[in-house]
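Sharing a structure, written as C-alpha cells. Questions coming.
Apart from one protein chain that is not included, each protein chain of the complex appears where it belongs.
Naming follows writing order (A and B), and every chain is counted from residue 1.
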Amino acid sequence: MSDCENTNYIGKSVQRVDAFEKATGKAKYFEDYQIQYRDLLHVKVLRSPHAHAKIISIDVSAAEALPGVITVVKGSDTDIPWSDLPYASAYYGNPARYEVIWAGQAVVAVAAESIEIAEEALELVKVEYEMLPYVTDQRLAMGVDAIPVTSPELEIAAGYGGPQPEGPNVMGSYKLRHGDVDKAFEEADVIVEEEYQAGKKSTSQIECNGSIVEYQQDGGVKIITNGCGVHGVIKNHILTMYPQLTSSKVRVIQPVTGGSFGNRLFPLVEPLAVLMALRTKRTVSYVLTRKEMYTSSPSNWPVYTKLKLGAKKDGTIIAEKLELVEDAGAQIRGYFDGRLSSSGLMCVYNIPNVHCDSYAVSTNTVPCAPYRGLGCAESEWAMENLLDVLAEKLDMDPLEIRLKNMIKNGETNAYGEKVTSIGLGKCLKAVADGIKIDEPCQQDDGPWKYGKGIAAAGKQNTPLGRAEADCLVHSDGSIEILVSCDEQGMGVQSALRQMAATEFKIDIARVKMTRADTAITPFDNFGASSRTTYTTGNAVIIACQDAIDQLKEAAGREVGLAKKQITIKDGKAYIVGSNTEVIDIADLFKPFDFFTQQTWGLLKGTPVRGRGVFCPAPAVPWFGPGHEDGRTPRMWNWYQFSAFGAEVAVNEETGQIKILKLMSTADSGNPINPKLVEGQIDGGVIMALGFSIMDHHMYQDGKMMNPNMSDYRLPTTLETPLQKNFMRAILPDPLPDGPFNAKGMAESIMIPVGPAIASAIYQAIGVRPTEMPMTAESILKLIKDKEANNAK
Amino acid sequence: MLGVQKMKFNSYHEPETIEECIQILDEQGADAKILAGGTDLVIRMRSRVFKLKAVVSLNAIPELSEVTLKEDGLYIGAMARLMDVSKLELLTDAWEIVKTGAGNVSSMQVRNIATLGGNTCNASPSADTVPSLVVSGAIANIIGKNGPRSVLLEDFFTGPGKTVLAKDEILVSFKLPNYADKTGAVYKKYSIRGDTDIAIIGVAGKITLNAQGEVVDVKIALGGVAPTVMRVPKAEAFLTGKKLTDQLIEEAAVIASESCTPITDARATKEYRTEMVRVWVRHVLTDAAQEAQKN
C-alpha cells in the first residue's frame, strides 16, 4: 500500500495536467476547431467610427448583393434579441439600433463564405450618421451639466427611466457612513488630501475572443467558445436572449482557452454568432480582430478618487473621507455604483471613521467590465500614495504606518465584517526586507536617478453563486472529476485534481479532469473575483467525499462490515485503524454478460457518481430602508492580500522609468500548488507593471488612438527585471473555510505595484505622481513643473 | 470556407533576374507592389490598407542580397536581411552606425525576414535604418526601364510612404561612401520599449574632426519628427569649423529641436518629441565627437 503522506498533494508543485498538450501544440483552442468545418461561415462587423452619433440610415443592399454574402444583420432587424434596448449592444456586441455611443460599437454584421468576402461586404455598407456631442473624460462626464452620453429620450423609451438627478450620466451610487468623520477630522493632528486618477486599460490576452457556433438539426446550437462561464454566463444568457432555444437545445463547450483576466465575463461574441447560425442554419465562426479586442471588447473601469485622511501624531489614522467615481464607459444603467472599487479603500486599514461617496458614470468610450482586481488597483492607487504623503508628514516610514493601521485577524472592518484571514503583515515586512528599504540607493551624475518604494493591497472576494462538481469512480479504480469552471491558464484544474487525489489518497496519475461542456459537466457560475479555487474547490471536495461514502457503503456491504468501519486509500478499502485490506475498489464493480446480469451493486464499466454543490453564503443586504449607512455584516466573502516593493530608475531627461528590482508577496491562504501560485504572482506583477508605467487607452477626437499591439505598449521580456532581481514569496494566512484552507490570490498581486513604483519615483526625483499610468511623458511633465516651481 | 484571411490579389510574380522584374513591374503598373521581406507590406494588405492586383517578389534574385566592398565604398544589396546587416563585419568604425540602425528594427523574428531596402522603401518617417544611412551619405542605386540611376538617400523620400521610385523601378543597392579619418557616427533610437516599439524619435549624427579637433564635417538626421527623415542644416552649419564644447552641442541640440515639425500620435505628443530631439541630439553629438577623437 502507498504511504498516505505520498498521496497528500496539498502544497506540492505537481506538474500541470495540461502542460504536455500545450508544449506540443496539440492543445485545441476554439479557433483550432475551424478546420473541422469545411462549410464554415465567417462573421465580420462594421463598427462605428464616431464616439456618439445618431444613425439616420443604413443601406446594406450592395453588401447583400455581393456573391458569397449569406446574411446581413443591422440593429433594426426584429430577430435581434433585446433590440428594443439600444444600449444592450454595449454588453452583448449586437448592432446598435438608434445611435452609437462609442467608436467601436457594432453597427452592421455580415456572415459570408469567407473572411475576405465579409470584409468586402462591410466596405459596401452605407451608414448615414448625425453627429452628436460626446464626452470621453470621466471628470467631464460627472455633474448635472455634463454632455449626455446618450440621448435622454431614447433612454426613457427603452425603459431606463431617463437621466438621474445627480447628472445625465450617473449610473448608480454607493455610500458608506461609519463613525463620525467630521468629529474625527477635528481631532486629527495631521490631515492630508489629494486627487488621484487611474487610467483605462485592456487585458490584451493574446488569444482574441471568439466562438464557433454549430447549427444543430433540432434547431439548437453547439457553441465552442473561449467565453467564460459555460453554464453561468453563456448558456444562461443565450437562453434568456433567444426564447426559441430551450435548455436542451444549447450546448456550450469551452475548450483549451487563452487568458481572460475578466475581459470575457460577458458574452460578447456568442449572441451575434448564435443569431447568425440560427438565421443561416449553418456553422458560423466569429473571431474578433486585435483592433476589435481594443475598441469593442471591454476595458477596465478607470477610477477617479479624491481621498482625505486624518491621523493622530502617533500615526493612527482616525478619519477617511473619499469621493470615488468609476468610469463605466459606454453603457447605461448597469451594475456599476462605485461599490466594487471603493471596497479597496475599506479592506486593508482599520479606520474607525469612514465617509465614502462613490458613483459610476458613463462616457463615450469603450464599455468597461471587470479587469483583474475589479477596480481595486485603481482605487488603492489613491490610498497607498496618500499614505506615503501622510507618513512623510508624520515623519514615519512607509512600513511602520502601514503595519500600525492594518486590519488584524478577527477585527471588524468599516463595513462591519469580521476579517478571518489576513497575512498582510508578514507580506509587508518581507518586501521591505527584500528590497532593503532602509538602505538608500546610490546616486550618480547621469540622468538616471534611483529610488525604492513599498505598498500594500487587499482585494475582496465577491460571493458569486454556486459551483457544482461530479466525482466519478470508474470500475478500474480511477477517478474522474467533472467541473465547469473556467480554465484560462491559471492552473485551477490542476489544483482541483490535487485536491481530489488527496481526498482519495490515490496516485494523482489516476485522477482525470473533464471540464466545461454543458452537456456533460455540472453547473458552475464563472471564473471571477478569484473564486474558483475556493468555490469549485469546495464543491470538488464535497463530491469526492460523497463518492468515497458510496464506496465505503459498497465495500462494507461486500464484506459484511458497517460503512463506518471502512476507509478508502490507494484505490482500496481498508478497515479503519488497521492496514487490513478489505477489497480492491476495482473488485466492487461486478462483471456481467448477456445472460448473467447483476441484480444489485456496482457494475463494471459504470462509474459511481459523487455529487458536490458548494455555494458561499450570499451577501447580507446593505441597501434599502434601515441600511442608509451602507454597512452590513457580510458584504463580501473573504480577502486576499499582497505587498510589493520596487527599486526603480527614473530618467530626469526623458521621464522614462525602469524597474531594476522587485519583490512581490502573496497571502494566498494555504497554497495548493506553490509553483502555480508563483506563476500567478509573476504574471500579475508584470501585467501591473505594464499598466503602471506604459499601457493605457489614448483617445483623440473621441476615438482610441492606439488599438494595436504596437502602440498599446505591453511589457516584454526587456521591461521585466533580471531573474536575480525578481523576488517573490508566498506568505499564507490559512482561510478557515477554504478548501484545504486555500483562497484565491491572483488579483491582489496587481494592486500594490503602481503605488510602490510611485513611492520609489518620489524617493528618486522628488515628484509625486497622481495619475496612473506614470508614462514617461507624464513624469517628465512633473519634473518640468517642479523645476519651474523651484525657479520661482 | 476555412478561416483564411486572403488579400485577394490576382497574381504573384517571382522574377529571377532584375530585367525580368522590371518588365513585370512595367506591365503591371500602379496596381503592383514589390515584396521584399513583407513584414510591413503583408500586414497592410491584410488590414486592407493596400488593395493590390499583383505582388512582385524580389526574393528569387540573388544579386539583390549581395554585399561588396569596392574602392569607392561598401555596396549593400537592397534585399540584405536586417539581421545580417546588423551583424555585418564589414561595417566597422563610422559605418557601424548602419549596423546599429538595422539592429534596432523590431525583434529577431522581424529582422530575420525584413530587408534594408524594404525598411527604406517603406519610407516611414521613423524607419530605424534611414537616419544612419542618411548621415553616412548613402546613395540609393536604382534601376528601371530607362536604365540605372543613383540618388542621394536623403533625396530619395518625397513624403510619408513615398519615394522617388517610378512604378517600373526598384532599389538595387545602397552605396556607403568611404568615410574620412577621425570620423565618429552614432545612432540612438528613443522609444519606451526598446526595439519592440516604433521609434518616438531616432537621431543619427556623424562628425569628422581635423587634426586640431575642429569640426570639418557634421551631419545630423532626425527620424520621427517630420514627414520624412530630415537633416538639420542649420545646426550642422552652426557647428562646422568649431571646436566642440558641451555648450555648443547643447545649442545645436536646441536648434535641432526648433527645426523639426513633429506631430502628435499614439507614440508621443509633438511637444514631447521636440523635447526629446533636444535631449538625444545632445547625447548623439557628444558620443559621436568622442568616437571621432578615437578613430
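Odds and ends about this structure:
Everything below uses one rule, namely that a residue touches a chain if its C-beta (ideal position, glycine included) is under 8 Å from a C-beta of that chain, and two chains touch if they have at least 3 such contacts.
One rule holds for everything that comes next: contacts and distances are computed from a predicted model.
For the omitted chain of this complex, the UniProt record lists the protein as "2Fe-2S ferredoxin-type domain-containing protein", which is one of "2Fe-2S ferredoxin-type domain-containing protein", "Cation:proton antiporter", "ECF RNA polymerase sigma factor SigK" or "Aspartate carbamoyltransferase". Taking every chain of the complex into account, the chain not shown here touches A, B. The missing chain, though absent from the display, is touched by one residue of A:Lys22, A:Lys281 or A:Lys784; that residue is A:Lys22. In the complete complex, the hidden chain is touched by one of B:Asn59, B:Asn178, B:Asn210 or B:Thr264, namely B:Asn59. Here one chain is not drawn; of A:Gly373, A:Pro398 or A:Gly489, the residue touching it is A:Gly489. Seen from chain A, the chain kept out of the figure touches residues 13, 15-16, 18-20, 22-29, 31-32, 34-35, 68, 113-114, 117, 203-208, 256-259, 261, 289-291, 488-491, 675-676, 678-679, 681-687, 708-710, 714, 716-718, 720, 722-723, 726. Touching the omitted chain from chain B are residues 1-12, 14, 35, 37-39, 42-43, 45-47, 55, 57, 59-60, 83, 106-110, 112-113, 193-196.
We take it that only the chains that are shown with their structure count from here on.
On the chain A side of its complex with chain B, the touching residues are 31, 34-35, 38-40, 42, 113-116, 119-120, 123, 285, 287, 653-654, 656, 694, 698, 700, 705-706, 710-711, 713, 715-716, 718-719, 775-777, 780. Across the complex, chain A is touched by residues 1-8, 48, 190, 192-194, 196-198, 264-269, 272, 275-276, 279 of chain B.
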